[in-house]
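This report refers to the structure that appears directly beneath it.
Yeah, one chain of the complex is gone here, protein chain that is, but the others are all in their spots.
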Amino acid sequence: MTTVPTAIDEPPAASERRFWRPPGFVRFVLRRLAALVLLTLGITAVAFVLTQLVPSNAVATNLGEQAAGDPAAVQAFKHHYGLDRPLPVRYAIYLDHLVHGDLGQSSLTHDAVTHDLGQFIPATGELALYSVLFAAIVGIGFGTVAALRRNRPTDHLLRVASLAGISMPTFWIALVALYVGFFKLGWFPGAERLDPGVSPPPSVTGLYTIDALIAGKFSLFVQALHHLILPALVLAAFNVSLLTRFTRSAVLEVIGNDYVRAARAKGLPERVVVVRYILRAALPSVITVLGLVFANVLTGAVLVEKIFSWPGIGQYAYEAAVNLDVPAIAGVSIFVAVVYVTINFIVDVLYGVIDPRIRIT
Amino acid sequence: MSSLAYGLRARARSSRIPAAWRQPLAIAGTVIAFAWIVIAVFAPLIAPSNPLAQSFPASESPSLHHLFGTDELGRDVLSRVIYGSRVSLPIALALVAIAATIGSIVGAVAGYFRGFVDGILMRSTDLVFAFPPIILAMVVAAVLGRGLFNAALAIVVVAWPSYARIVRGLVLSVGDSEYVQSARLLGASSRRALVRDVLPNVIGPVFVLATLDLANAILLLSGLSFLGLGAQPPQAEWGSMVAEGTQYFQWWWIGTFPGLAIFTVVLAFNFLGDSLRDVFDPRTARRAVESDA
Partner (left out) sequence: MSVLAVESLRVKLPIPGGDVTIVDGVDYDVQPGEVFGIAGESGSGKTISMLALLGLLPEHSTVEGTALFAGKELIGMPRRELRDIAGRDLAMVFQDPFTSLHPMLTVGRQLSEHVRRHLHLDRHAAEERAVELLEDVRIPDPRAALRAYPHHFSGGMRQRIAIAIALACRPKLLIADEPTTALDVTVQAGILRLLDRLRREQDLAVILITHDLGVLSSIADRVSVFYAGRVVESGARGDVLQHPRHPYTRALLDALPHPEAAKERPLVAIGGSPPTPGHIPSGCSFHTRCTHAVDSCRVDVPELRAVSDRRLACPVDPFSA
């Protein structure tokens, strides 16, 4: 097969030289964006259909008993929400309102659902932010350690611990954490975002810790953080385990690669090999789990917020569901689902940004 | 290098099934799950008292008389925990079986007919996946009305799409395989090839998913009951017992023990599912061996 070498080697053949291919990244993003829009439309349809199944008298709950007795008011109400029209038309009207930012009025709070969401979202957002940050740092760290120490005691321990973490009901962890951290030890406050009677910092972001810092009230920041610790940790338990497991398998996926061996053969320090070569390659697969992490935070939020009296979106969704508050149910499901699919969209795009190979597909 | 991995791989494959049983996690999971099944079946014989009888002093801490204490209404917590297994286990088993069946059928149909049918079915799984499970389950349960049956139905609604996706993927990949393509060229019925090749390939992953889903279903079911959307009082159900515990958490035993029951059952299925995945997914099993070479 081989010819006897000549002293000079010629440059690679022309067919080998074309190494730039047109980047199709924009097309990739656009395609995903189109899918996102369609999915969002589907979400609104599902939410709409669900609300139509609710066995309730929308007129009475929304207008109150007195107004419901007034035919003119009922007619006006029905007309505004299109209740006197066939289903597809009602959906179209619903969509029209939705596009104009009208999610209807909550029968529970008697406020616009959008207003309610604005009230409750920051509380959950703050909780989720700290919880996910903590889970990401600890989970990715644990997962990396487990993979590097695979099939050794540390790895086995982390495997059992992470399986335990995804097996514990969040509401039970919350109960135990409250009992120990609040009731027994008294180290942490047991409920709410701030101590009773303390007024929140002037709202900029709605996140108390950040608003407190902006307002320069350090003691308020500490207090808000103090209130966050217990619920955020409880909420993180599941995600720490999930990220540990994902990171471990993602790292194992790349750790046996020749380029890791090649990096060691270059004499790079182990720290550089682990961070730049192994984690860098494992990161895209870890990021794909972000959507799942968000879903878990929401699942946890519904349960944890109830126990910690945290005035967040989980509480709102729960109250809406048990009280059959139709506009609130629809509004909250649409909001949550849209955030969820948007996160998954961002993950897809991020994946493409982090892994240069994706951009050419 | 590659040759070495090859030798080791061949060895790993030859002892594939026994490997699952060499795993302590698989054994632990089996033992715990089996114990709970025994407890559920023989609950009336094991439980020291009637789970609904308010016949003892209220809120007594654990003692020799009441190993898990008594709750705020004077019921024996141990008996309630034992009877709770008769709620969670059979419901979870049934709903996972139903979800797996529905999902597998949908996936097989989508993968076999492809095209338009596939598009419609898969877009509907996308829609279910667009909602975090608890939100959808909560709304469905609330819309249908509170109660265990409706809660279980709600979980079926959120659980089936995973099976549809897996089975569809497997059917598609087998249909595309050169083997089936050439069988088709030779005039063999592609349907028969699909059945013969897909079934053995599908059973493993679906079984693994179902085992892990059992864990999720129990968590979700107890979560819905915790929220008051599932089991209704006075029924002894673990999730609603923990909910009672949160109202009286100075009496820690009321909520702690039922929570521990959920934890152990879910852990057992997670242990099992995780070990099974190592066995059935040749990729992970091989990786475990190869990465050492």
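Per-chain numbering from 1; labels A and B assigned in written order.
The criterion applied here is as follows: contacts are C-beta pairs under 8 Å (C-beta built on N, C-alpha and C of every residue); 3 or more make two chains touch, one makes a residue touch a chain.
Note that the structure is predicted; figures quoted are calculated from it, not measured.
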item	value
Touch criterion as defined above, residue of A:Leu50, A:Ala128, A:Leu230 or A:Ala281 at the omitted chain	A:Ala281
Absent-chain contact - pick from A:Val26, A:Ala72, A:Leu185 or A:Ala265	A:Ala265
Hidden partner interface residues of chain A, rising order	1-13, 16-17, 19-21, 257-259, 261-270, 272, 276-277, 280-281, 354-357, 360
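Basically, only the chains that are shown with their structure count from here on.
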item	value
Approximate Å spacing (C-alpha centroids) for the pair chain A, chain B	23
In the complex, chain B residues that touch chain A	25, 123, 126-127, 130-136, 138-143, 146, 215, 219, 222-223, 226-229, 239, 242-243, 245-246, 249-250, 252, 255-256, 259-260, 262-263, 266-267, 270-271, 274, 284, 287-288, 290-293
Residues of chain A that touch chain B when the two form their complex	39, 42-43, 46, 50, 53-54, 150-151, 159-160, 163-164, 166-172, 174-176, 178-179, 183, 249, 252-253, 255-256, 294-295, 298-299, 302-303, 306-307, 317-318, 321-322, 324, 329, 332-333, 336-337, 340-341
